[in-house]
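Here the complex is missing one protein chain, while the rest keep their positions.
We just call them A, B and C in the order they show up, numbering each chain from 1.
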Amino acid sequence: MDQPPSTRFRERVRESFARQNVMRTIGAELTNVDYGMVEIEMPYSDALTQQHGFLHAGILSTVLDSACGYAALSVMPEESAVLTIEFKINLLSPGRGERFLFRGEVTKPGSNIIVSDGRAYAIGDGPAKLIASMTGTLMVVRGREGLDG
Amino acid sequence: MDQPPSTRFRERVRESFARQNVMRTIGAELTNVDYGMVEIEMPYSDALTQQHGFLHAGILSTVLDSACGYAALSVMPEESAVLTIEFKINLLSPGRGERFLFRGEVTKPGSNIIVSDGRAYAIGDGPAKLIASMTGTLMVVRGREGLDG
Amino acid sequence: MDQPPSTRFRERVRESFARQNVMRTIGAELTNVDYGMVEIEMPYSDALTQQHGFLHAGILSTVLDSACGYAALSVMPEESAVLTIEFKINLLSPGRGERFLFRGEVTKPGSNIIVSDGRAYAIGDGPAKLIASMTGTLMVVRGREGLDG
Partner (left out) sequence: MDQPPSTRFRERVRESFARQNVMRTIGAELTNVDYGMVEIEMPYSDALTQQHGFLHAGILSTVLDSACGYAALSVMPEESAVLTIEFKINLLSPGRGERFLFRGEVTKPGSNIIVSDGRAYAIGDGPAKLIASMTGTLMVVRGREGLDG
C-alpha cells in the first residue's frame, strides 16, 4: 500500500458511493476518503429500527459493508470494480445514539482479494462508543461489462 | 426442538416483526412462521441498491438477520427476547431479480445461545436462485426491562 | 455442478489429502469422496484436547477446513489448486465422543471462488451428534508454480 495505483481514488470512491441508492435512502454520507480508509456517518432514524427501537443490525451491516468495500476500492487500480464476497459482523452494543460513525480500513491489500476491517461507533455527548465490528472479504473485479467502481 | 415452549410462538414472532420499523421501510413481509423456521419476502426496490444496481449486500443481511432471529425466537420461552450476537453472510450471486425469499432455520437450539442458518433466493420466472447464505448466533435475553420479543 | 470437469477428481483429492502431513499427525482419514462432497473421520485423541478434555475447537476446524476445501477441489478443473481464503465455525456442542465425522459440501461452485459448508458430528453408541458447523470460502488457484491440488 505504498503508492495509490490511481491518483483518482477519492473521486472514484465518491462517484461510486453516489450511485449507491441505499445510502441516500438510509441517510448515510461519505465523510472521509483516504488511501485504504473510508468513513461514513449517519443519524439515528426511527425508520430503520428493530423491535426494541435500536438501529437494526442489518443497517449497521449495510454501512459497514460500504465502508469496508470503499476502503478496498481506494487501493484498487482504475479499471476495476469491487464486489463483497462475504463479511462477518459482531454486534457489541445496542445501536442506540444520535449519530453513528462507520470506519472501514484495508487490513490486507491484494491483486484479487482484499480484506478490510470495519468498526461502527455511536456518537453523542460523551465519548464515542464501539457498537459493532466487521471483517469483510472483497474481490477485485476486472473487465466485466457494466461493472465499474 | 421436540415441543414448542410457547404455544403463542407464531403470535410472538408476528408481533415482534410488526415492531421492526425497518421491515416496513424496505418493504419486507413475514410470509411464513413455523416452529424453528421463518420466511420473509420482499420485492426488488431501486431505493435499496448498491452502485451496480443490485440489492445491497447489507439489505440482504438485514432481512436474513431478521429471518434467523425470528426462527430463534420461535423456539424460545415466552418471557424472553432475542438479540443477535454476530452473523456471517456469503454473497453467492448478485442481488438481482423481481422478488426475494429469505428463509431462517434453527440449526442448534439452546437455553442461552441459539444458532440459525439463513438462505436468500432471487425469485422470478425460472427456478429460485440461491444468492446468499448466513449463519447467525442469537442470544436468549431474559428479564431485561423493555426487551420483549 | 452438472458434470465433473475432471474425471480424476477422486484421485486428485486423495493425492492431495495424502500430502497433508497434519492429517496423519492428528489421525484423520479420508473416508468418502464424491463430486462436491468429502467426508473425513478421526478418533478422539487425548493429545488434541483443550483444557476441559474436549477436542480443541481448532482441531475440529482443521478437519472441517480440509473437508470443505477438498469438496471444492473435487469440482475444480484439473490444472488448479485450492486455497482457503477464510472460514467461520460455530461450536455447537463440546468435542467429546469416541469418533468424529466431518462432512464438507459445495454450496456454490464458481470459476474463481467456491463456497463450501461443513458439519462435524460426534459418533458413539447413540445417534450422531452435530457438534460444529462451518462455512468456508475457497479460491481456485491456477498456474502458480509449485501449487497443485
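The rule is simple: contacts are C-beta pairs under 8 Å (C-beta built on N, C-alpha and C of every residue); 3 or more make two chains touch, one makes a residue touch a chain.
Because the structure is a prediction, the values reported are computed rather than measured.
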item: Residue in contact with the excluded chain [from C:F9, C:F87, C:F100 or C:Y121]; value: C:F87
item: From A:M37, A:L92 or A:L147, residue that would touch the chain that is not displayed; value: A:L92
item: Option from B:R12, B:H56 or B:K88 whose C-beta touches the chain left out; value: B:K88
item: For chain B, the residues touching the chain missing from this view; value: 85-86, 88, 112-113, 115, 137, 139
item: Touch residues of chain C, complete complex, unshown partner; value: 16-17, 19-22, 24-25, 46-52, 56-59, 61-66, 81, 83-91, 146-147, 149
item: Sites on chain A contacted by the missing partner chain, in the whole complex; value: 88, 90, 92-93, 107-108, 115, 117, 130, 133, 135, 137
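To be clear about the criterion, only the chains that are shown with their structure count from here on.
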item: Between chain A and its twin chain C, rotation from the CA superposition, multiple of 5 degrees; value: 180
item: Mean-CA-position distance for chain C and chain A (Å); value: 32
item: Centre distance in Å when chain A and chain B are each reduced to the mean of their C-alpha atoms; value: 22
item: Sites on chain A at which at least two other chains make contact; value: 85-86, 88
